[in-house]
Structures are given as C-alpha cells and as structure tokens.
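To keep things clear, I will list the structure first and then write my remarks on it.
Note that one protein chain of the assembly has been removed; the remaining protein chains are unaltered in position.
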Amino acid sequence: MIELYILLVLMIVGAIVAIELKDLLSAVISTGAVGLVLSIVFLIIKAPDLAITQIVVEMLCFIILLRAILKKDLPFSKTDSWLFNTFVAAGFIAMFLFVAVKAFKDLPEFGYPIMRVANIYLKEGLAKTGASNLVSSIILDFRAYDTLGEATILFTAVIGVLTIVRRIGRKKKDEIVEEDDE
Amino acid sequence: MLFCCGLYCILVKRNIIKIILGITIAEYAVNLFFILVAYRMEGRAPILSSEVEIVNMVDPLPQALVLTSIVIGLATTTMLVAIAMRIYEKYGTFDITKIKELKG
Amino acid sequence: MIAISHIIPLFVAISLLGAFIISIIGKKLKWIPDVIGNITTLILLGLSILAMWTIVTKGTLVYSVGSWKLPIGIALVLDGLTAFMLITVNLIAFSVSIYSISYMERFTSKWKFYTLFLLMVAGMNGVVVSGDIFNLFVFLEIASVASYALVAFGTERHELEAAFKYTVMSSVGSLFLLLGIVFLYSYTSTLNMADMANILAQKSASNITIMVSVLFIMGFGLKAALVPFHAWLPDAHPSAPAPISAMLSGVLIKSLGIYTLCRIFYNVIGINFPLSSILMILGTLSMVIGVFLAIGQWDFKRLLAYHSISQIGYVILGIGLGTPLGIIGGLFHLFNHSVFKSLLFLNSGAVEYATGTRDLQEMGGLATKMPITSTTSLIASMSIAGIPPFNGFWSKLIIIIAAVQANHLGYAFWAVLASILTLASFTKVMKYAFFGELRKKWSEVKEVPFFMKIAMVILALICVVGGALLIPNINEVFLKPASDVLLEGTKYADIVFKGIQ
Partner (left out) sequence: MSKEQEKGMSLIVKVITPFTVGLILLYGIYIVLHGHISPGGGFAGGVIIALSFVHLMLAYGKEVALKKLPRKTISFFESTGALLFLSIALIGFSGGYFFLNFISKGEKFRLFSAGIIPFCNIAISLKVGAGLFAIFIALVLLKFEWEKKE
C-alpha cells in the first residue's frame, strides 16, 4: 500500500506545481505528469483497462494542449489584487473539505466496498455475455446504452470543434459567403 | 485533496489555459476517487482467465463508469481548447482580465 | 406483438439517427438538413403525445435496455413527469426547428447546426427518460457539450467568450454531480435510481445524504442558473443564435436543472423540511434578483435572459413548497415558461433578423411593419407578466395561492412583487420596440419569412389556450400524473419495481 500513498502525494505535488508555475509550458507538462502518475495508480489498484485508456487519452490531451500554447507563452500579468478572491476560494474549499471529511466517515471502510450489484456481474458476467474481460462486458453489454451516450459525446465534441474553428460564422446581410465545409 | 487543488485553480487563476488545467486536474481527482472507493483489499483485476479461478476481484462497475467519464473529460477538454484558441486568435491574450466585453 | 414500452428508447434513438444521417449526407445536399431535422422533431412530438396517452391508459412503464433486469442493466422509466417533460421538450424543439429553416440562413454550415441541435434534443430526451443515475449524467453531458458548441456558433469574440464562461461553469457543475454520484454509489452500491431510493430509505439519514444533497444542489443549480450560480446565463443565452437561445432558455435549463433536481430530491433522496426551505429560498432569491437585474437592461435578449432566471425562481418556489397545489403550479409554470420564453426569444430573433439590432433604444414603431411579430410578442409579454386570460397568469396565481395556503406569506409577497416588476419591464419592451413612432431607419423593414412566422404563431396559440389546461379533464391527463409522481416521493421505487414485471 505504501507505493500507493507515495504516488498520491506525488500527484498532489504535481498538481500544485502545475497550478503555481508561471510558465505555461511547464504547467502543461506537469499536468501531463499528474496524468501519467494517475495511470500508474490505476495499474496498482487493479484497473488495467483504465490504465491503458488513461495513458493514451493523456497523451492526446497533452499534444492538443501543447498545440494550443506553443509559441504563446506570454508573460503573465501579475496583478496581485486577487487576494480577496483567493481568500474566498480558500474559505469555500475549507468548508467543502469539512463536509467531505464528515461524509467520508459514513462511507464503507477503505478496501471493503459493499458490492451489491457488482457481485452479480462477477458471478454471472461470463456466463451471460461470454466476454472474459468483465469491464468490457459491462460497458458494451450490460451498460451499452451508456456507451452509446459516451460515443455520442465524442461525436458531439468533434462536430463542436469543427463548428468552432469555422472561419466565418455569421453571414453579413444579403451577402453570399462561400461555405467552407470540409 | 486533488479535487480541491483543481477547484482552487479554477477559482483563483485568471489565465484561460490555467483554468483548463484546473478542470482537467479536478476530473482526474474525481476519477481517482471513484476507483479508490471501489478498491478491495488484496483484490485482483476483473479479468477472468481460463486456467485458474480468481476470487476476490475488484468491483468492475466503477471502472466501466470511469472509462466513460475519462472520455467525457477528453471531450470537454478539447472543446475548451478549441474555444480558447479562437479566443486567443481574436483577443491576442489568454489573460481573462483583459477579455471583458460582456458585463455581469 | 411489440409491447408499447418499446417506444421509450426510440426517443433517443430517432434523434441520434437523424443527427448521424445529417452529418453524413447533409454536407452534399443543402436541403437535407432542413428536411431531416424537421421530420425528426415532428416524429418525436408525435411519439411524446403517444407516450402521454400510454401513461393515462396503462400507467408507468419501465423498459430495461438489453433485456437485463433492473439492478444489473439500465432501466428507462416512463411515468407522468417524464411524459410531461417529453411533451414540453419536443414541442419547443419542433417549433424551433421550423423557425431555424429561415433564420439559420444567416449562418454558415447549416448541417452542423442541425446535427448539434438534434444531439442536444437527444441528450435532453435521454435525461428525461433515464431511470439510472449515471446514464442521466451521460446524457446530461451530451446536451451540455452540444450546447457549448451552439452558444459559440457565431464565432464572434463575445460569443466565444460567453461560450468559454458557460463551458467552464457548466463543467464544474458536472464535476460536482459526478462526485455526488460517486458518493451515492459507494454508499448504496447501485446506480439505479429506484433501487437507490429503496436502500436510502432503509438506512437512516446520515452525513452522506447531506453531502450529496449539497453537491447536487450546487451541480444542478449551476445547470439551472439559480441565483448564486447564475453568472453564465446572461452571457450565454443572448450570445447564441435566437433559436438556440429559445432552446436553452426554454427547455435546456429545465430538463437539465429542474427536472433532475426534482427527480433526485423527491424520488431518490426524499424531500424533507430543510431541503425544501433551501429550495424555496433559492427560488425566491432567483426570482427577485433576476427581475431587478432585468429592469435595467436595454439589450432585448439579455433582458429576456435575466427574466429566465426570475421565472426559474417561480418554478423552484412552486416545487419547493411541496404541497400538491404548489407542485402543480410549479410544473404548469415550467411548461408555460417554456412556451412563452421561447416565443419571446424567437421574437427577438425575428426583430434582429429584420433590423439587425438588439438594442431597445434603437427600435421603435415596428408594430406597423411587422404585425405578426409584434402581435405574438405582445401575447407572450402579457403572458409572462401574468395578465389574466393568458397561461402565465394561471400558473403564477396557483403558485401564489399555494404559498399563501402553506402559510408562507413572505414568499407570496415576493412572488407578487416580482410579477409586478416583470410587468413593468415588459411594458418598457413593448413601448420601445413595437409601439411609438416609426423611425426612418426602419421604413424598409419587412416582415420575417414564412417559416419563422409559423413557428411564432404556433407558440402564441399555445399561450392563448394554455389556460385551458387547468380545466379538470385536461388537467387529469396532463399535469396530474406529473405532480403525482413528485408527491409519491420515494414510493417511486415500488412503482418502478412493479412496472418491471
């Protein structure tokens, strides 16, 4: 278990570094580091599917973010008048943590989940779907409808990105603009 | 904890890219939390094998859900990056204090 | 014979099918997106009326996807509230899609618009029919992601900025929701809402319930733009193209925010006193602050957006009261608000289409040039301000009566005050935009194209006859089942389990 804790601390450190760094490039890179650590954590806590997905998604995010900031690492405007804002945020977070800690006590103990429904999956999954990867059998059979939604979200995002990068959005009145459909 | 870091970042920072990073980190945090609550001591990965029967597998359901939520996060991030890049194109800055055409 | 419950997944499947087909062939042929978009929404409207009929004759229906029985698979539930929301969503979607045939000529890439539009409708229908909490979240995200893109559709700088703000706030809201779902899952170890309600009822109230309630109020409050979380709405709604503003303001914030809020608080967690008073306070705050902010506005669409916040407050107040009359009033006002607010946004779009401005001070005397637009918007304004024969009056009246009956005189007072202020601000709109002297600038202005007129007239007719929904017989069919669902509270679980057999 000790390695899990080390990795978690690493993640938190990475996140703080990512937030506090002034340079955008370094910030993006340390976010990438957090993502990679996350995928290792997934591996340790026995979720190989997630580890694979996380690592590739992380790479893609990383590349896209790099694209966005490349050659744009302008100096920040260092206005320090955000002190008030910081206090409000810190207060909010403290409150949130307080409630969360109270709520954690009611959760089942770490490492011993209830697993009511999950046991059904574990017992009958193979017999009913024939897939030995239970995660696959859940996302594509028991809960395939969710996956349809998930695929649709990606589809929506693709169309959305294509929509946003259009050159000319609005036609001027009585003017024929050539449509730039790709 | 990580979630709070992300939240802090969103609330405090005034740079668009930083906000995006904050959202990403907060997403990681929620995903991680979901998997952690489903972890079982001495658990095994939920993949059956033909030779040995494995007992004490971890809960596969949250893993499936987190898979979905990772993809949702990816979709949101790409949308945000696309909007951010267009904003940069129009305004020439990522600093949100300088982007203020709309009030309230 | 195919069982009637098979219509439930069709709500999602048909709209997705339409979206995918448009995205494949819509680029080549210009007329395809219009035709498919409108046919799809028409079919959906028909199906939702059929669904309503089914509810009345057969009662609640439950459909399990992939033939997996309840706790394992995903269940779709069709009950009174669902059918009510389906009709609202699809009615507005249909009229908006007719309207956009002409209006969206102003923008490039119409096929992208229709694809995103149908995806958004699919998302909303999916949210409404879902009986599974994670599934609800997934479809909520579909609708949100589509709406982010639609807000930025014009790709002007202020539109992009509004879209960014909207996206950030809304994704924070989604994160809160996801966190809430995680807590619920680890506490009950199930995702089905009915099952969850059963388990939560067995365990006594605990910190988890409080935590989850807080998270859900924050999350759904962000989606529904209740007052402490409303900052994105006045930017995002005016920036979108007019049909989308109508959709966003008319149905999106309701099906994503209010419907889900009601469903989870009433049917899963179970409403209790502190929760309902929080809802009522939030509702009243939204109501009053929204209307005060609205009075000072000169931008037509921004003014409407602030009024949306205020009217959402009415709905939440009515639902938060928790008495039968209050819930009926809240739901009825939800429907009415969808109709007249969409109509007003369409009107503002029509004015913008004809004159090119949204600033009320520049308009004036448009009534002579655009008779249909001005008549319909007169009807809608009277309706939103609560003038007797129109539908807005009845629903506000019911909410206020309910508040008085429940001994919440303070809330009733604020509701009346907000209503008066609404009337004042719409008098201003009518005076500056449509009546008064005709300015020289607008002497060339023409009435909007045919399809836009049709859409506006349909909605205006509904506004006029909307009050008739209260006549007992119709009421039995339309509103009663919906409010019953909320009143039954956590008995929801038993009904769903019964429905599965």
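For reference, chains read A, B and C in written order, and residue numbers begin at 1 within each chain.
By definition in this document, contacts are C-beta pairs under 8 Å (C-beta built on N, C-alpha and C of every residue); 3 or more make two chains touch, one makes a residue touch a chain.
What you see is a predicted model, and the numbers here were worked out from it, not measured in a lab.
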Inset, instruction - From the listed residues A:M11, A:L24 or A:A157, report the one that touches the chain absent from this view. - result: A:A157
Inset, instruction - Looking beyond the chains shown, say which of C:S23, C:N192, C:S338 or C:S383 touches the absent one. - result: C:S23
Legend entry - chain B residues that touch the omitted chain in the full complex: 45, 47-50, 67, 71, 78, 81-82, 85-86, 89
Legend entry - chain A residues touching the omitted chain (full complex): 48-49, 51-53, 56-57, 59-60, 63-64, 67-68, 70, 126, 129-133, 135-137, 139-141, 144-145, 147-148, 151-152, 154-155, 157-158, 161-162, 165, 167, 182
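Following the convention adopted for this analysis, only the chains that are shown with their structure count from here on.
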Legend entry - Topology of the chain contact graph, where touching chains are joined (line, ring, star, complete, other): complete
Legend entry - Comparison of A-B and B-C (more C-beta pairs in contact): A-B
Legend entry - Whole-Å gap separating chain B and chain C, where each centre is the average of the chain's CA atoms: 28
Inset, instruction - Find every residue in chain B that makes contact with two or more other chains and list them. - result: 7, 37-38, 61, 65, 68, 72, 75-76, 79, 83-84, 86
Inset, instruction - Spell out, as numbers or ranges, the residues of chain A touching 2 or more other chains. - result: 107-108, 113, 115, 117-118, 121, 143, 146, 149-150, 153, 156-157, 160-161, 164
Inset, instruction - State the interface residues of chain A toward chain C in the complex, per the touch definition above. - result: 99-100, 102-103, 105-108, 113-118, 120-121, 141-146, 148-150, 152-153, 155-157, 159-164, 166, 168-171, 173, 177, 179-181
Inset, instruction - Would you pull the chain B residues touching chain A in the complex into a rising list? - result: 1-2, 4-9, 11-15, 17-18, 20-22, 24-25, 28, 31-32, 35-41, 43-50, 57-61, 63-68, 70-79, 81-86, 88, 93-95, 97-98
Legend entry - Contact footprint of chain B on chain A as seen in their complex: 11-12, 15-16, 18-19, 24, 27-28, 31, 34-35, 38, 41-42, 45-50, 53-54, 57, 60-61, 64-65, 67-69, 72, 74, 76-77, 79, 82, 85-86, 88-90, 92-93, 96-97, 107-108, 110-113, 115, 117-118, 121-122, 125-126, 132-135, 138-139, 143, 146-147, 149-150, 153-154, 156-157, 160-161, 164-165
